[in-house]
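We show some of the complex, not the whole, and keep each chain where it was.
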Amino acid sequence: MSEQITVSVLGAAGFVGGELIRLLQSHRQVKLLDATSRARAGQAIGRSLPALRHFPEAGRKRFSTIETMREADVVFSCLPGGVLPRVLAQIRPKAKRIINLAGDYRLRDPALLATHYPETAAHGVPEGARYLIPEFWQQDYADCQLINLPGCMAVATFYSLYPLVAAGLVEGEIVAEAKTGSSGSGKESAEHPAERSHNYRPYKLSGHRHEPEIIQALRDHAGSEVALRLSVGSLDGPRGISVSSFMTLRDGVTELDVRKAFFSAYGGTRFVRYLGQAQGPWNVPMLKTVVGSNAVEVASHVDGRRCTVISALDNLIKGAAGQGIQAMNLMHGFSEDEGLTHGGMWP
Amino acid sequence: MSEQITVSVLGAAGFVGGELIRLLQSHRQVKLLDATSRARAGQAIGRSLPALRHFPEAGRKRFSTIETMREADVVFSCLPGGVLPRVLAQIRPKAKRIINLAGDYRLRDPALLATHYPETAAHGVPEGARYLIPEFWQQDYADCQLINLPGCMAVATFYSLYPLVAAGLVEGEIVAEAKTGSSGSGKESAEHPAERSHNYRPYKLSGHRHEPEIIQALRDHAGSEVALRLSVGSLDGPRGISVSSFMTLRDGVTELDVRKAFFSAYGGTRFVRYLGQAQGPWNVPMLKTVVGSNAVEVASHVDGRRCTVISALDNLIKGAAGQGIQAMNLMHGFSEDEGLTHGGMWP
Amino acid sequence: MSEQITVSVLGAAGFVGGELIRLLQSHRQVKLLDATSRARAGQAIGRSLPALRHFPEAGRKRFSTIETMREADVVFSCLPGGVLPRVLAQIRPKAKRIINLAGDYRLRDPALLATHYPETAAHGVPEGARYLIPEFWQQDYADCQLINLPGCMAVATFYSLYPLVAAGLVEGEIVAEAKTGSSGSGKESAEHPAERSHNYRPYKLSGHRHEPEIIQALRDHAGSEVALRLSVGSLDGPRGISVSSFMTLRDGVTELDVRKAFFSAYGGTRFVRYLGQAQGPWNVPMLKTVVGSNAVEVASHVDGRRCTVISALDNLIKGAAGQGIQAMNLMHGFSEDEGLTHGGMWP
């Protein structure tokens, strides 16, 4: 517990950046150096991020800029998509490691990159950039300077699909529908609170860029090419993602096979909690029990050859800032859950 | 506009019964005779149903009982599932027509009936009981004494599927996920508000009794046997159902074919509003624009052979009380939308 | 019922303007002529206002501009505060009557005007501008070309205070706290949905411009100068205002005196519903039963010399668009509730 590293956060005035600073307050091996915000440079952090006013030191710190930031062991980039490729050269000399929470370098396929991340395609993907789902950490990531973490809905869906795809238990097309709270759209969203609240509405029924990311991650980790369609809807409420995934089991696969695949995949993980056969009202993954925590809840429901898998996580924590800290912990040999022990609430 | 009929409501202290009385206040051809509630007999209706206090006459009326109720032209049964079969013989002599909003007589298959509606199976389905989706009204329903209306999630899903199934445009299994507000569970729900709010959770992942009802309705009206899996989740908020249906188009079917099928099915309807190609943020069916109204919104989204259809309605109105009034209007030759012109709100 | 007048709406793409058009759809003596929006000129109304897509004719109409609008019998101004004074000269020749729903001409005191409405103070208050609380309608308003309606929180509080102040039953300072939904801040609000939801926060603890307006209205109608402090807070949810007013009764005043004052003031009104002694859980004014309607609910609670009065209304309807239509109905001799018969919902 003696070692302490220095950490800076780029784009710290946004939702993910603010959440990262908030979570780092309970991390005992980290010293926050710089928090940058072009628009708010010089302002006290606590004025932008009311949750930080309970931490007087962090709350009174002032936003700096990329130009003035100091060298740090870890630099988290929470810059909006498309910005990091433009400033990467400027940041590299000041960062032993960069953990990027935006989508810029998630996809490898050039055609998909051009479609979904045109700014990245224009600047090119730097050498040595790697994509990491924390549960697939291996030692060789430790030498990587630029780590990219998955998208919130991508990773929520991945946790639902990986064990069954890896075990070869499913066949045919998989349908996934993700529902997300309003912080997922970022702080610059133009949506009015009165239009968001008391509503549920689908908003992206095909072509979401998290769809190819899930397919790529399953190819990499489960060694299989899946046919996946992802649809996304908007929930009232600030945080949380719930994903329902519908698939068909191969002939002869039993509910026990399904449960074994999940237990085997997640039994040893710190944050992925498999609940067994999903059963309402409460033995199902849900928003309330994961919001505020770095947990992912997953449950499966088998009915003949039909299998439905539900997963839930907090998009700002396990879907962004929390998995970033988890990745840092792994890279630096800290305890995997350092700074991440908060649990969800009930009720 | 001169004719006026008498109407009574059984089980009037529940959510559907209360909504029915509320809607009937703006119906100009109806006189409310009796509103029964065994538990609240003798109490003023307005004390149970705060929305009725804006209608002094109805609000001050007192709940009666099935025993004391008078003869009426139309008796709406909003009794909880399983009760009507036990009291039907008592009601028949007092009712020219019974419009049943509960599920008792929706399924015809004896095996399914025994599984999903054991009380009905025990008492038997009475002669002449018929099931009506109001958009499929035909004159011969007018002679029917016992009309049964569809379940809220069943009919919401049916509106999404009917045009494409009837036109033979889809193949393979259809996946439907319905999300519903908390009034759907009825007034006797044991769920605590603190457990419901700030949450989203799936609650019934297979075996919901609205699933065979949708299949039966598609068999009847679209002449086709579909493979359907229905999953249901719980939204925060009191009202509204949103259904996402995922299906595969037959080879060669185009987006234009899909739109034509919907326009042709719903172009002439009063309450089913087809929005064309679903496109976020706003050209999608959503809760806010239908809650408070008898409208159903439907939109389709085609991406190659993948077709996603979204529908939304107010479970207490178009999914229950409103469709009951619509059925009554049709049976009595009133304007189809009499009492049902309220629109959804924005924001 | 034969007469039909022409109506235009300025600033129709905002929340109040959209609500006005929505409500006018069920008004049988009005023909909508123009709906202006500088930013959206030429676009279909239904694209900005999803609730209007259930009304095909109005939904397909296109926004025009102040320059191109035609002459109309009634022009509702839903322009943002400060705009009408700049364009009034342009509008006058095209409008037999102007009903202004913004705050520009509510205050008469020049010092208060300069503080709270500097744009108005700069342009001056036009001759013949009058302020109208619809329940105080008198025939001489009929000749007025420029009618100004009260602010949403001002009028909600006024309904709570007027009967007791007019009857001389209270003494000392009155404390009022208003809670409002998010549409109250107008469509240009910069608040993010994720910051608004799952929250309650006070936002204006003194100096709200509705405070002098209430005092002025009580001076005019109750003939008394009150000491009032108004505080305002932000609720999650899109619509609705609830006001709690705390006051002290003069020595010897009884609960019966209080009830008599309210019954006498509101017994003959169409929209102000006095519930008697407020008593939880349900015999209290609340958001759910008024949202969607033009009703105001008011209840009093007397405990010795302490008197608390609660009122509730829908800020976009009774606090804005609905009272505008009510004013128009009175001016034109239509039934006071034409187009305004929708009731609140439960649950």
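Here are some notes:
Per-chain residue numbering starts at 1, and chain names A, B and C are given in the order in which the chains are listed.
Keep this in mind: a contact is a pair of C-beta atoms (placed from the backbone, for glycine too) under 8 Å apart; a residue touches a chain by one contact, two chains touch by 3 or more.
From a predicted model like this one, the values you see are computed outputs, not experimental measurements.
Shown chains number 3; the total number of identical copies in the complete complex of this file is 4.
Following the convention adopted for this analysis, only the chains that are shown with their structure count from here on.
Interface residue usage between chain A and chain B, two copies of one sequence, is largely shared: over half of the residue numbers at the contact are used by both copies. A comparison of C-alpha centroids places B closest to the centre of the full protein. Relative to chain C, the most remote chain by averaged C-alpha coordinates is A. On superposing C-alpha atoms, the copy chain B sits rotated by 180° relative to chain C, to the nearest 5. Annotation: 45 Å between the Cα-based centres of chain A and chain C. With centres set at the average Cα position, the gap from chain A to chain B is 39 Å.
Annotation for chain B: residues touching 2 or more other chains are 198, 286, 288, 346-347. Those residues of chain C lying in contact with chain A across their complex are 15, 181-183, 187, 189, 191-198, 236-239. Residue ranges on chain B touching chain C, taken from their complex, read 15, 18-19, 22, 25-26, 47, 49-55, 183, 198, 238-239, 273, 275, 282-283, 286, 288-289, 292-293, 295, 341-347.
Chain B contributes residues 173, 175, 177, 179, 191-192, 194-195, 198-207, 229, 231, 233, 235-237, 240, 242, 244, 246, 248, 278, 280-281, 284-288, 291, 301, 303, 306, 308, 310, 346-347 to its touches with chain A in the complex.
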